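One protein chain is absent from this view; the other protein chains keep their places.
Moving on, here comes subunit A:
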Amino acid sequence: MALFDDPRFLLSHIRHSFRNSDESRMYELAMVTDIMHQNPFEPMRGKDSTTSSPSSLLSAQLDLYSVNDPELVQMAHSCDIVMDNELVGAHRRRSNTAQRLDKLKKERRLQAKIKRITLRNPHPTDQQDPKDGTIVFVAKEIRRQPYDPAAEKKVTSLLSHLLITRPLPVNPFSAYSRLDIRGQPTAKRIKVYLPMLPEADRGFPMTVSCDGNTTVGDLIGLICWQYTIEERKPDLKPHTKYYCLRFAEETGEVEDEFPSVDNREPIGKYDFPSYQIQEITPLDTMPFVVTFYMNEGFSKVTLEGEGATLRDAVNELFKHRAGLQDAIGSDFVVEKRTGPGVPLSLDARLDSFYTTEFRLRAEAAPPVQQRVNKHTPRLPELKMFSAGSFQTYMVQMIQKIGKNVTVQLAVSSEKIEITPLPQKSVNKMLWQVKPASHNMKYIAGCELMTPKMILEFFHFAGSDKRCLKIVYMDGESFKDYMFEASIEKASEIDDQIKSILQMRSTDAQKAYNVERQKRLSRKPSFLSNPFG
């Protein structure tokens, strides 16, 4: 109990109680600041020490803070208390003023390190003592030698030597190097974990600096570039399409609930502590569909790979549509469907056009000769010869239910394709036509219907139109399409399909002919003996 008389003990006791109960650690901070300010109290203590009033807490405190007692000073510091400013700051920020002061101090220290040289003597040359600088300005003798080619080659630059003897491997990501802005104050620094590294290095992220506007796709390129430059192993796959960026925890663990970051977004949009780059199967398998519109109709081309150029697409089109190239000639122009009259560069990447709809046309108007030929009867051999070429026709498709629908009928030696045009009608569900493609193998026949035959089925009276029936094999049974077109067009289609069919006799044709023969042979018997 006697101890309670001792103010030092009391203070120390209070302090320890706080230490045990104050979880906010406010107490420790307060104490450190206190101790730091003990010196200004020193003179006051000197005054106070004359009055020996133990009841005064101030005096007791000041007494306690007397540096004379090393043991107590020791006690004043909890062993947890670290004087280092940075460590204190780790759990509690200091006041703004303190921080600003610290910053100023740092800058001043920095400035002190920089040597300043000012030209002290700004007078023009004529006022200068000519004897000045005679030690510094000593002329060097120059030996002028006649040019000797043999002597010239004695020096070899290390750089030139290296360039010849050690050619560098090509960095496939070098195009992204321009994005690297390490060292610039505006740089956004991004920590990236690299799971492809050996186990031991995986925990250490690579820091990449780029602009906030950099898209994630470009950032992946930059990461790959920096990885390659730093000669990290194993080597990366040579294209950014094999990689994606995922959000990661500070520890490098991927946040599973988030998908990979969208490659088109600027990285500045996100504020994650770190990211991880992951290998993926490239999106190449995702087809890229391009539509080419031509004089009559259109055709769709499926391409793979995001780097495809317009030329690739056109070549693909020609490959699929045999004969189209002959028809259109070697001089053709591709334009945007929305921007006619502006020829596009064939070597530009498809994704640079921001559209998948193009128009393909011959450079000059097609030669008159060809046009005439179309309508004049051709030699049968010639007809056979050109029949296989790709042709498209706009025709009306006659449906059993609902009204006629305009479709594009594409005929080539390989297949027949039916593509409906976009419908404006609201209740399109009723007579929607599904696009269809039939291999020529399964086309059984083609017939031009006489008006009489048509009248049997439909309320059709137009004399300038013809109906065309195309029969195809669907599994075991035969089905047909009915089209309506102008007389000329219908007979042209009919001619073409017949010529193609004639060139290749298929099972479907044979089966259909057999069936038709049967039907025809049955018909007369029906007429002659209707109820038999």
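As a working rule, a contact is a pair of C-beta atoms (placed from the backbone, for glycine too) under 8 Å apart; a residue touches a chain by one contact, two chains touch by 3 or more; residues count from 1.
The working rule: contacts and distances are computed from a predicted model.
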The chain dropped from view, which UniProt name applies: "Target of rapamycin complex subunit lst8", "Cytochrome c biogenesis protein CcsA", "Ubiquinone biosynthesis monooxygenase COQ6, mitochondrial" or "Replication factor A protein 3"? "Target of rapamycin complex subunit lst8"
Sole touch to the unshown chain from A:R100, A:R178, A:R349 or A:K518: residue A:R178
Which one, A:T118, A:S477 or A:S521, makes contact with the chain that was left out? A:T118
Across the whole complex, the chain not displayed is touched by subunit A residues 110, 113-126, 128, 130, 132-145, 147, 152-153, 155-163, 166, 168, 174, 177-178, 180-185, 187, 189, 206-207, 226, 229-232
